[in-house]
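Single-structure report; data block below.
Here the complex is missing one protein chain, while the rest keep their positions.
Lettered A, B and C in written order, each chain numbered from 1.
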Amino acid sequence: MRIGVLTGGGDCPGLNAVIRAVTKSLIRQCGAEVVGIEDGFSGLMDANPRTRVLDWRSVSGIAHRGGTILGTSNKANPLRSPADTERTLANARALALEGLVVIGGDGTMSIAHGLADLGLRSVGVPKTIDNDIVGCERSFGFDTAVATATDGLMRIETTAMSHSRVMIVETMGRHAGWIALEAGLAAAADIVLLPEIDYTVEAVARVCREREAHQRYTVICIGEGAKARGADLTVQHRVEGSFDPVRLGGVAHVLREQLQPLLKSEVRATVLGHVQRGGQPTPFDRVLATRYGHHAAQLVAAGRFGEMVTLQGGDLRSVPMARVANQQRTIALDDPLLVTAREIGVSLGEH
Amino acid sequence: MRIGVLTGGGDCPGLNAVIRAVTKSLIRQCGAEVVGIEDGFSGLMDANPRTRVLDWRSVSGIAHRGGTILGTSNKANPLRSPADTERTLANARALALEGLVVIGGDGTMSIAHGLADLGLRSVGVPKTIDNDIVGCERSFGFDTAVATATDGLMRIETTAMSHSRVMIVETMGRHAGWIALEAGLAAAADIVLLPEIDYTVEAVARVCREREAHQRYTVICIGEGAKARGADLTVQHRVEGSFDPVRLGGVAHVLREQLQPLLKSEVRATVLGHVQRGGQPTPFDRVLATRYGHHAAQLVAAGRFGEMVTLQGGDLRSVPMARVANQQRTIALDDPLLVTAREIGVSLGEH
Amino acid sequence: MRIGVLTGGGDCPGLNAVIRAVTKSLIRQCGAEVVGIEDGFSGLMDANPRTRVLDWRSVSGIAHRGGTILGTSNKANPLRSPADTERTLANARALALEGLVVIGGDGTMSIAHGLADLGLRSVGVPKTIDNDIVGCERSFGFDTAVATATDGLMRIETTAMSHSRVMIVETMGRHAGWIALEAGLAAAADIVLLPEIDYTVEAVARVCREREAHQRYTVICIGEGAKARGADLTVQHRVEGSFDPVRLGGVAHVLREQLQPLLKSEVRATVLGHVQRGGQPTPFDRVLATRYGHHAAQLVAAGRFGEMVTLQGGDLRSVPMARVANQQRTIALDDPLLVTAREIGVSLGEH
Partner (left out) sequence: MRIGVLTGGGDCPGLNAVIRAVTKSLIRQCGAEVVGIEDGFSGLMDANPRTRVLDWRSVSGIAHRGGTILGTSNKANPLRSPADTERTLANARALALEGLVVIGGDGTMSIAHGLADLGLRSVGVPKTIDNDIVGCERSFGFDTAVATATDGLMRIETTAMSHSRVMIVETMGRHAGWIALEAGLAAAADIVLLPEIDYTVEAVARVCREREAHQRYTVICIGEGAKARGADLTVQHRVEGSFDPVRLGGVAHVLREQLQPLLKSEVRATVLGHVQRGGQPTPFDRVLATRYGHHAAQLVAAGRFGEMVTLQGGDLRSVPMARVANQQRTIALDDPLLVTAREIGVSLGEH
């Protein structure tokens, strides 16, 4: 039995722990040969496929390391053209691969699903630091991202406190606010703004003003996909008229422009950026990633291709890959964590 | 509405985050007055009860701090004598407490349960860094303990590697091996020995010898409650005859005595000790503790005294306090995490 | 004896450890009364001065905390107008202050120097995370900033490696490149660009191209004051023509624009930003700040007002405040650390 393993999409802490667990489990349980494919699907599309044997030794000592020893690619897509597809399938046949374990996000899962119809079967392992995969309550990498964002927020808080400032910290999370919500709670941010709840500039300013009087400073945690609601659109548009939010470096800077005119305190914005994706996984993420990798190997051993590993109710399970494509798991308005945040006094920027 | 809050039993990261969430939720949801009771039940048993008002301000900025701002006590027991009981109940009446939120372990829950029969009602929040509460899949403080133990294991690994040694690291966990298992997995320990599986000295030695030949070093993670199985009892007893394990500083030293005669490499033992209980909670534990605290307040608001908050299937629920007393949640032999460890090649010291 | 203590200028890890050591030393050595002045000189300029007594208890348990318990101010200047000056001096007299301990940067020292001429004497403690005070070889806060920047660089490196990218990371350091140089060395960045050495875009690109062939990725650490040298000015100006570097978020983005056209690999830029100023001081900085604070108290005790504490040759000494004003200690071109970097193969962007 020969199984290929690849990682696709953006860097995510825990990838190496998954690779290690998949490989060791497949070797030990199935006596399989495991082939590492380099740089995501790109390594399988080339005229000369880039692969390496993954044996016991080569995956030892990697679980705590950030990144992926196999490399990854954001753009490689074997379904882009018939020629690409054919070369990919031919390479897989030449390598005698009976299947793939594909570790990646939405895009990678779509491709794997497409290739399955053409005979190259996969088991999927979801990868997202944003924790927004449908049907999966906690993805590996997320805990590390939250820890990094929390550390950033708490560093910023000392400055906010010392200078009696309003400090805005932007976390990752384009579609879903999980990082902002959990890091905001862990760092005891005063205001947490999420892509799921359009904020009211006036509501945000009101909280800042109340705190000006007593605590003197405010920390705002904003997910990168958050935006002001209807009533504020004019304000935001005017802002965007003169300050391109992309060039400004994100929504934190947009909010700064909206907020400063309404407040006495100085308002500053920081974008945490790429640091949230990288680095060593937390112990939690190493264990979780190990569980995902081991479960993927079990699915392979059971011939259950076409499935993707998920975490549900605290247990590892699997769902059909097809079901998760092109959707995001956003925070429901009655999500218990959101309710908790609101009821312990965190402002969500609601009027 | 006046509600008392107390923390009992050993230090545990996240206690302050629970106190904060309970207090803020009770104030915001119920307009309650919250009274902090100092040093566990001890503060309520004294002739002059030691309490302080917990208002919004006094619980702000504490979520990330280790320990408990209220103090705790291991020994205070209002049920010890009728006089103690009466004084405790009289104090609670004098303070006009309509109920307690009691954050503690087994012992604390028993006491709370006993007091309920006498008219002082409680809601319980389970506290254990060992993660061994029945019916509760993850307790706050555990993630921090695992992170600290993992850090210790990885520091020790660099020494093991540099010196080609066998290094034994003892983690907390008298009855249940959760810390040893998760930290062992996170740190990629070669051998993990648990209270739940009596180890065979020869099996442990065999793994070390195989590694001597190739990787040259071995890291063993042993939970403090682990012991050698039947066949080895004579060895262990002989060891215990001359070296009292308490004086030796724990099972790591016992295992060292058992193992050294069988190996060429030098064997060293380290007991991580108290550091695992203390310090700032991880961001994960701050969020989890916040959820526990908020849920406890919801139970109070709903008048559901006599219940203890738990985490089941990823959600916060509650169980009758009575049900959890005097039991530990140990690792089942078919626990998925245990199976994962075994199947990715971690030795559990089994023959 | 009554002595005032204030912190001025930007947040810097270690301020609280200085405040604690100054206060405890003055109380213990001189039996002094110590008065904390809030928000830098601002607290002393107001009609109602904002001060609080600093006794033993109030400065206990603060050494490891980030920020300043006294608050700080970037802008308050008692020398701005005769009225401001008079009010400040009158307040100092009313508070019966015999002198100040002033913890701050350049600006703060200038003010303190100016007030001394008017009869309000000070001892200075230099504060700069940039480590650029003349005559002072290591300022507190710098080690923490380097540690934070190093952590950021290493997180980014895992992404660079996984994606075979060129990643540019901008650290603080407008005039002096100490943070970039030390963090770059600690994180083993491939290229380190400093304000002291104008870089050549082509030289930077050449290193990236050589690494594309072998190691496949490159990490560039750039201090915020770095810029391309003469030959590149046209390029940079053109870039600046269309992309305002301030809006772009710093020189990292300028370099990205310069570099991307010359390389096959994707180039990404990250600005670490405010996180470098805040947070808990490292143990090193707590000890160093404690030494600074204690030495300042000794100067007060000896009546040596007008002096500023420095570190020279590993020992604490003092220099006249006047001597340090309005200068920065930049990295000399023959600085041993710079030579070390070059000779172990770190590219400094020199042709």
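In this text, a residue touches a chain if its C-beta (ideal position, glycine included) is under 8 Å from a C-beta of that chain, and two chains touch if they have at least 3 such contacts.
Here the structure is a predicted model, which means the values were calculated and not measured.
*Asks:* Indicate each shown chain that the hidden chain touches within the full complex.
*Replies:* Contacts of the omitted chain with visible chains: B, C.
*Asks:* Among the options C:Leu79, C:Val134, C:Ala186 or C:Leu262, which residue touches the chain absent from this view?
*Replies:* Looking across C:Leu79, C:Val134, C:Ala186 or C:Leu262, the contact with the absent chain belongs to C:Ala186.
*Asks:* Looking at B:Asn48, B:Ser162 or B:Asn326, which makes contact with the chain not pictured?
*Replies:* B:Ser162
*Asks:* Using the definition of touch stated at the top, determine which of B:Gly61, B:Gly114, B:Gly135 or B:Gly278 touches the missing chain.
*Replies:* Hidden-chain contact among the options goes to B:Gly278.
*Asks:* Pick out the residues on chain C that sit against the missing chain.
*Replies:* Touching the chain left out of view, chain C contributes residues 20-21, 24-25, 28-29, 56, 60-61, 63-64, 137-138, 143, 146-147, 150, 154, 182-183, 185-188, 215, 282-284, 286-287, 290-291, 293-294, 297, 312-316, 336-337, 340, 343-345.
*Asks:* Would you write out the residues of chain B that touch the absent chain, in ascending order?
*Replies:* 7, 10-11, 13, 15, 39, 65-68, 71-74, 148, 151-152, 154-159, 161-164, 167, 216, 243-244, 247-249, 268, 270-275, 277-280
Methods note: only the chains that are shown with their structure count from here on.
*Asks:* What are the chains that chain A and chain C both touch?
*Replies:* Touches both chain A and chain C: nothing.
*Asks:* Between chain B and chain C, two copies of one chain sequence, what rotation angle (nearest 5 degrees) aligns their Cα atoms?
*Replies:* C-alpha superposition angle, chain B on chain C: 180 degrees.
*Asks:* Could you give the separation in Å between the centres of chain A and chain B, each centre being the mean of its C-alpha atoms?
*Replies:* Each chain's C-alpha centroid was found; their separation is 30 Å.
*Asks:* Can you work out the whole-Å distance between the CA centroids of chain B and chain C?
*Replies:* Those two chain centres are 41 Å apart.
*Asks:* Could you list which residues of chain A touch at least two other chains?
*Replies:* Counting only residues that touch two or more other chains, chain A contributes 154.
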